[in-house]
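All protein chains but one are shown in place.
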Amino acid sequence: MESLTSGLASGLASDLTSSLTTGLVPALVPLVLAGLLGWTGAVKLFGRGTVRQAPKTALARMLRSSERTVLVLRTVGAAELVAAVGLLALPASVGSTAAAAPGVAAAALGAGFLGYLARARATAPESSCGCSAGDDAPITWRTFARAAAVLAGGAVSAACALGAAWMAEGSTGADGAAQPWWTVIQEQPFVSLGFLLLSSAVLVGLSADLDRWWRLPLRRFRLRLFGHPFNSAAAGGSAVPVAATVELLERSLAWQAASPVVRSGLVDHWAEDGWRILQFTGVYEESGEEGGAARPVAVLFALDATVSTDTTAEPAVRVAIVDADTGEAVAAELLSPAVRPALPLAG
Amino acid sequence: MTAHQGISSAVGRRRFLTRTVVGGATIVGATALGGIDADAAFAAPQPSLDPAFAKSSFVEGRITRIDGSVLQVLGSHGDRACVQLTNATSIWKGEPTTAAAIDTGDGLYARGVPMPDGTVAADAVWVNIVNMATTIRGIGKNRLHLSHGHHEIVGNVFPGTTNASYAGQALTSDLSKLRIGQHAQVLGAWRPSDDSVDVVRISVGH
């Protein structure tokens, strides 16, 4: 019984090792990873955005120099490109431990990214990642997930290469040998394509800097399909909002005339008989021989509730300045037209 | 005073003020003042807010405590201030409102007059007000997804309350012309509880 169990376990382990080293997934993971590293590496190494984005990255905060940051970003980009080329050119099917080097390098890059991101998140959470240099998106869970994917992909590639090397040493037949990605694609084109599309979609989804290429168009398409959620009919018709009346007032001659008295923002507003009443508070300093007294006042404006800056540029506004306690009208002289000499103007 | 009496007295006061302003007020407008050269008038040494504002002070920070009508404010750079609300203080929190709407933890900007005891008697208080240059990243039911610098912000939209301005036109409650990808200036009230923003007005360019 014991031997049966151990035999079963050994068979399962062998199957698992075999599927991991000879299957579709281990052959294509390096390809996907090479695509990702090739893209981010090329953007960092050759992209003009590297210089522009470098000062905004968390790395710049750590290194305290934009020039050093650019140098580090370019170097990392070059390392990513070398790893990508290695992953493409040295598949596990080579059957030697050397084939594990690109996977190990990719895993090391992934681990390095994770460490950098954790440090950046702790010390400069508002900075951008700099992960693809053209990217000014902040460090979020997606950034971490993508770095973790690089680490995992690198580990899988390295493990498969080592497994293949170990199997190559232990067997002479070609049956158990791992296949390179180009052979797998030739033999299983549809399944391979499906896997590549799926894994690329996941990586694109984890890349915040690619959002504008898919997320925004998708949202636009959804609006076109289901209609704009804010249709004009639901907005309360053509009524002029209070804010539009305030805007009209603040650009009127009445506001100019009363502004020496007004101190507050809008205190209250209400509608009555087609008028929109806007109430402010202020202080009226009576001019007198002894300097005058300051009286708290209410400054009231009445405007046609149906007009806005779209319909009139020079509204007629009724204005009253009344004593806050007694309700007595004050400051009439402020509301009279005055002759004012012109001064040199800008513009 | 009961709540009912309070409401009736407020309504009575509004009626009185309406009669005052509509009935006997001065009409100021183009027809009343004739052909004043607007530009010349603006540049003239007219009575302006300068003298008063020279005496005014400004307070910024988070409200740490509310003692009756006094707000204790901790400035963002560590300074402390006391803001005294008065009957004449205008209070904005998404809309003109009253002191009852202010909560501990709210952000505040206040303009007022410094008092001898070190407090600031507020003329105007804006609570949680934000004005951000954003890009519209998504339009959902009752919300906008906005990007502001490195941040993604949810903008809560209230049909009929949220207003929009298109290419400098007057504010309207019609939000149907908002488009994904547009640059938008968003003036709104920040919600400390979930870090979202209630959009009060959204202005989009050309």
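The first chain written gets the first letter, and so on, giving A and B; residue counts start at 1 in each chain.
One rule holds in what follows: a residue touches a chain if its C-beta (ideal position, glycine included) is under 8 Å from a C-beta of that chain, and two chains touch if they have at least 3 such contacts.
Heads up, the rule we're going with is that contacts and distances are computed from a predicted model.
Assign the chain not included in the display its UniProt protein name, restricting the answer to "Sulfurtransferase complex subunit TusB", "ABC transporter ATP-binding protein", "NADH-quinone oxidoreductase subunit J" or "RlpA-like protein double-psi beta-barrel domain-containing protein".
"RlpA-like protein double-psi beta-barrel domain-containing protein"
Of the residues A:Val184, A:Val246 or A:Ile321, which one touches the chain left out of the display?
A:Val246
Touching the hidden chain in the complete assembly: which of B:Val21, B:Ile102, B:Met132 or B:Ala164 does that?
For the chain that is not drawn, the touching residue is B:Met132.
Tell me where the left-out chain touches subunit B, residue by residue.
30, 38-39, 42-44, 46, 48-50, 53, 56, 58-62, 75-77, 92, 107, 109, 111, 124, 126, 128-133, 148-151, 153, 167-168, 183, 185, 187, 190, 192, 195, 197, 200-201, 203, 205-206
May I ask you to list the residues on subunit A that touch the chain which is not drawn?
Given the touch definition above, subunit A has residues 126, 246-247, 250-253, 255-256, 259, 265-266, 309, 313-314, 344-347 touching the missing chain.
Assume only the chains that are shown with their structure count from here on.
Indicate the whole-number Å distance between the mean C-alpha point of subunit A and the mean C-alpha point of subunit B.
That pair's centroid distance is 28 Å.
Hey, which residues of subunit B end up touching subunit A in the complex?
14-18, 20-22, 24-34, 36-49, 52, 87-90, 92, 96, 123-124, 126, 137-142, 149-151, 157, 159-160, 163, 169-176, 178, 180-181, 200-201
Can you list the subunit A residues touching subunit B in their complex?
Those in contact with subunit B are residues 126-128, 136-138, 211, 215-216, 219-220, 223, 228-232, 234-236, 239-241, 243-244, 247-248, 252-254, 256-260, 263-270, 272-273, 275, 277, 279-283, 296, 298, 300-302, 308-311, 314-320, 322, 324, 327, 329, 332, 334-338, 340-345.
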